[in-house]
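I have a structure I would like to understand better, so I am pasting it below and will then ask my questions one at a time.
Of the protein chains in this complex, one is absent; all others appear in place.
Coming up: chain A.
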Amino acid sequence: MAARKPVRWHIAVFLAPAVLVYTAIMIIPLIGTLNLSLFNKGPDGVQFVGLANFATLFGDPRWSASFWNALGNNAWFFLIHMLVQNPIGIALAAILSTPKLRMAAFYRTAIFIPTILSFVIVGFVWKLILSPIWGIAPGLLDLVGLKSLFAPWLGREEYALTTLALISVWQFVGIPMMLIYAALLSIPDEVLEAAEMDGITGASQFWKIKLPLILPSIGIISILTFVGNFNAFDLIYVAQGALAGPDFSTDILGTFLYRTFFGFQLQLGDPYMGSAIAGAMFGIILLGVCIYLFGIQTRLRRYQF
C-alpha cells in the first residue's frame, strides 16, 4: 500500500501573508467599488439599480461625451508613451550595454533619478520650466534663436495633453531602460560570440540577436505602461487641476473619476457614478491585460539557455 501523499501545509503557510494582505487591501475594496457601482440614490434612499449607472455613463449624451473624451485622451497618453518612452528606453539600454561606453553607471543613475521623484515635484517643476512668465523654456529657445517656436503649451488645447505625456515620458523613461538593460545583460556571452563568429556584429547584432531575445521584456514593459497610463491621475491633477483644462483637453479617466467620485468645488461627490467610472476603468485595464496575456504573451517565443 502506497503511503498517502502528505498534505503540503507549508505551501499554504507561505502563501498566506501575501494572499491575506492582498485580499484585504486590494481585492475587497475592488469588490466593494464594483458593488457600489450597482447602487444609486433613489426617492427612498440608496437602492440597488443594477446596471443603470453604466447605462447613464454610456447612454446619457453628457456623461458619455465626458467618458469618451477621457478615454480618447487616455489612449493618446498611452500611445505617446508607447511611441516615445519605450523606444527611447530600449535605445538607452542598448547604448548603456555597449561595453565601450564610459561612465555608464553615471548615465544610468542620472536617467533613472526622475523616476523616484514625486509626481507633485515633477508637475510643479515642469510647470515652472514651461511657464511663459518665469520659465526658462522661452529663454533657452531664445538663446538658439527659436523663440518663435515657444507657446504656452500647457495652456493650449492642441498641445497640453501631448506636453504632459512627454513630461511623464521624461519622468519614467528610466523604467523601460532598466528592465531592458537587465534583459540585455542576461543574454549569455556564448550566444553573442556565436553571432560574432557568423559575422553578425554591431547594429545588425542588436536587431537580429538581442531584440528577439528581449521581446518578452518589451511585452512586460508594454503592459506595465498600459496599466500605469490608464490608472494615471497625479500628473494631470497637479499640473492642470481637477477640471483638466484647457477645456477638458487633458481630462483622462483618473481625473474624470476623481471629479465625479469626490466632487469638485460646488459639485458634490457622487460615489455611485464614481464607482461606475472606476468599474469601467477596471474593465478597460482587465481587457487590455487579457489581450496581452492570451493574445501576445503565449505566442512570444522564449529561449532557454
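Everything below uses one rule, namely that contacts are C-beta pairs under 8 Å (C-beta built on N, C-alpha and C of every residue); 3 or more make two chains touch, one makes a residue touch a chain; residues count from 1.
What we mean here is this: contacts and distances are computed from a predicted model.
Within the choices "Probable sugar-binding periplasmic protein", "ABC transmembrane type-2 domain-containing protein", "Fe-S cluster assembly protein SufB" or "Malonate decarboxylase acyl carrier protein", the name that UniProt assigns to the complex's undisplayed chain is "Probable sugar-binding periplasmic protein".
Contact with the omitted chain, checked across A:70, A:111 or A:242, is made by A:242. If you put the hidden chain back, the residue from A:18, A:133 or A:203 that touches it is A:133. Seen across the whole complex, the unshown chain contacts chain A at 62, 127, 130-134, 151-157, 240-243, 245-248, 258, 262-270.
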